[in-house]
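The block underneath contains the structure these notes are about, expressed in C-alpha cells.
Note that one protein chain is taken out, while the other chains of the complex remain in position.
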Amino acid sequence: MSPWVVGFSVFIVYPMVSSLYFSFTRYDLLSEPVFVGLENYRFMFTQDPNFWQSVRNTLWMVGVGVSLRIVFGVVTATVLTWPRRGAKVYRTIFFLPTMAPPVAAAVAFVFVLNPRIGPVNQLLGALGMEHPPLWFYSPGSAKWGLVLLGLWGVGDAMIIFLAGLLDVPRQLYEAAEIEGAGPWQRFRFVTLPMISPVIFFNLVMGVISGFQYFTQAYVASVATSGNRVATQALGYPQGSMLFYSVYLYQQGFTYFRMGYASAMAWVLFLITMACTALIFRTSARWVHYGGALR
Amino acid sequence: MARELPTGGVAAGVVPRPLPPGVRRRRFLQAVANHTVLVALSAMFLMPFVFVVLTALMTDRQALSAAIWPRPFRWSNFLEVFRAIDLVRYTWNTVQVAVGATVGVVVSCVPVAYALSRLRWRGRQAAFVVVLSTLMLPFQVTVVPLYIIFVRFGWIPSLKPLIVPMFFGDAFSIFLLRQFFLTIPEELTDAARVDGASELQIMTRVVVPLAKPAIAAVALFQFLYSWNDLFAPLLFVGGDPNLWTLSIGLAQFRTMTQVDWNLMMAASVLFMLPVIVLFFLAQRVFVEGVTLTGVKG
Partner (left out) sequence: MRRALVVLSVLAAVGAACTAGGGGGTSPPPTIEPSGTHEPVTIEIWGAWSGRELKQFNQIFPAFEEKYPWITVKSVGNRDDEAIVAAIRAGNPPDVVLSFGLDSVGEFCASGGWQDLTPYIEQSDFDLSQFPESVFKYTSFAGSQCALPFLTDAYGLYYNVDLFEKAGLTEPPKTFSELTEYAKKLTEFNPDGSIKVAGFVPWAGFYEFGAVTLSIPWQAHWYDESGEHSAVATDPRWKQALEWQRDLVDFYGAANLKRFIAGLGGEWGAGHAFHHGQIAMMIDGEWRTAFIQDLAPDLNYATAPFPVPDDAADRYGMGQIGGTIIGIPRGSPHPAEAWLLVSWMATDTDTLVYMANNVRNVPTTYAALESPDLDVTPQFKTFLDIFQNPYSHYKETSAIGVQDQDLMGAFMEDWQEGKVPDLQAGLEQVAEQIDALLAQARI
C-alpha cells in the first residue's frame, strides 16, 4: 500500500494542488512564478480566440466523433452476431485496426486520404466525383478524416458491444417475434434497451477521452502542414485540428506558458466533470439495468 | 452504415428446427447477404493496411504518383528506412519504456488491489473511491507540475518520467485487478489464512495464480499503452532525439531530412508489426480484458 500512497501523493495530489496554484500565476520556467490572480482565466475567456476555437473543435469531435463511433460500434457488433460460421475470423479482422498504434494509424490515413495521390480520392475520382474532398488539407473535411480514422479503429467499443449483445437472452427475441415485432422493432425495443448499460459505459469513456483527444490530431497536422517546425504545424489546416489538448500542449510546452496551461487544464477538468455528470443524470431515463423491457 | 440496420436486424441466431424448402432457401439467401456485408466490411477494415504495405514497397517517385501497385517491388525500403531514421534506437527506447512500465504496474498494482479487495481495514472504501476518482482526472491537470518536478529531479530529458511513476501504481490497473480479485471466492483465502499463511503468501500463492488472466490483461494493456503513447514521451523526451520513442520518431518523420511516403509507410509497417503479432499471440487475453473493463465495469 505505501508505495501507492507515496506515488499517489507525489504524482497526483501534489501536482493537482500545485497546478491549481500555477493557474493563478504567470510562469515560464525560466523565472519565478508571478502571482497574477485570475488573469489567466480572464484572458482565456475574453481575449483568446484560439481557446474558443479549441473548445469548439473539441466539442464537435466529442459530439460527432463519439456518437458515430458508438453507432458504428453497435452496427459492426450486430453484424458480427449474424454468421454461424467464420465469426471469429471476421471479429479478428474488424478488430485488427484497433491494434495499429495511433501514430501509425494516423500516418496511414494521412496517406490513404491524400487528395492527389491517396487511393481514396483516386477511387472517388474514378467514380466520377469531380472535386473529391481535400481531407486533412482543408478545414472543412479534416475533422471528418479523423472521424473516419476513429471509425476504422472502432474495435475496442465493438468488442464490448458484442459481449453485451451476446448476453441478451434469446427468449426475449423469441417473445418479441411471437408478438409480431419486425427486425427493426426487435432491435429498437429489445436490443437497444438491453445493451444500454454498455452504450452508457462507452459514452462516458468516449466523452472523457474525447476531451483529451491529442495524438491523431497532432500527427495529422504535423504530417500535412509541411512546416519544418512541428510545433508550428499544430492545428493545421486553419486551426481546424486545434483540439483542447493540442492547444494546451502548445501553450504549456512550446510557449512555456505553464500558468496558462494549468488554468486550461483545470477548465478541462471542470468541463469533463460537468459533461460526465450530465450523462449520469440523464442515464436514469435511458439506461436499463436488470433487463427490464420498456 | 446505419441504413443496413433494418434489413439485417436478425440480431441473434434462431433456434434450429425442421424447415420447409422455401424457408431454407430464404435462409440460404439471407446467409449469402450476411456474408456479403461482412466481407465488404472486412475489406474496408483491411484496405488501409493493404495500401500502406503496397506503398511501403514503392520507389519514392512512384509513391508520389497515382500508381497503386508497386513496380518494381522495392523490398530494400525496409532496410533503407533504418538509414533514414534511427529506428533501432527508437525501438530500443520504446521497448525499455514499455517493459519497464509494465513491470512497474504489475508489481505495484497487485498488492494495492489485494489490499483493496481482500484486507479489511479502516478507510478501505474511501481509498477505493479515491482510486476511482483519479480515473476521471485528466492527465493534463497534473502534467505541468509533474514536468516541473521532473525538471527539478534532472530527469528531463530521460526515459525515467515514463517508467518510474508506474512503480507507484496506476488507477486503471488497480481498478481492473480489484474487480477481478473480488470474484475469487473468500473461502480460498480464508482457508489459507487458517493454515497460517501470511498475507504476502496468500497473495503470491493463492490470489495471483488464480488472477492470471486479469494480470495478463493489465500487463498487456500497459504494454500497449506505453508502446503507443505519444503525449507523455513528447513532453518528457521530445527535446532529445536520442531518447525518442517510435511514436515520436514516426510523428516527426515528415519534418526530418531525407524522407518520402514510401519510407514513411515502411516505418509505419515496422511499427505496427510487433503489436499485431502480439495481438495474434494473445488475442484471447486481449478480448477478454476489453470485455472485462467494459461489461463488468
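For reference, chains read A and B in written order, and residue numbers begin at 1 within each chain.
The criterion applied here is as follows: a residue touches a chain if its C-beta (ideal position, glycine included) is under 8 Å from a C-beta of that chain, and two chains touch if they have at least 3 such contacts.
Keep in mind the model is a prediction, meaning the values are calculated, not measured.
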Touch criterion as defined above, residue of A:L29, A:V64 or A:L124 at the omitted chain: A:L29
Touching the left-out chain: which of A:P115, A:G164 or A:P193? A:P115
Absent-chain interface as seen on chain A, which is shown: 2, 5-6, 9-10, 13-14, 18, 26, 28-32, 34, 36, 39, 43, 47-50, 114-117, 131, 134, 137-139, 224-228, 231-233, 235-239, 253-256
Positions on chain B contacted by the hidden chain, ascending: 60-61, 64, 145, 148-149, 151-154, 156-157, 238-242, 254-260
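Here is the rule we use: only the chains that are shown with their structure count from here on.
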Rounded Å distance between chain A and chain B, as computed from the means of their C-alpha atoms: 16
So in the complex, the part of chain A that touches chain B is made up of which residues? 1, 3-4, 6-8, 10-12, 14-16, 18-19, 22, 29, 71-72, 75-76, 78-84, 86, 90-97, 99-105, 107-109, 111-112, 117, 119, 122, 152, 156, 159-160, 163-165, 167-168, 170, 173-174, 182-184, 186-187, 190-191, 198, 201-202, 208, 211-212, 214-215, 218-219, 222-223, 226-230, 233, 245, 248-249, 252-253, 258, 261-262, 264-266, 268-269, 272-273, 276
So in the complex, the part of chain B that touches chain A is made up of which residues? 1-2, 4-13, 15, 31, 34-35, 37-38, 41-42, 45-49, 51-52, 55, 63-66, 68, 108, 111-112, 115, 130, 134, 136-149, 151, 165, 167-169, 174, 224, 227-231, 234-235, 238, 246-247, 250-255, 261, 264-265, 268, 271-272, 275-276, 278-279, 283, 287, 290-291, 293-295, 297
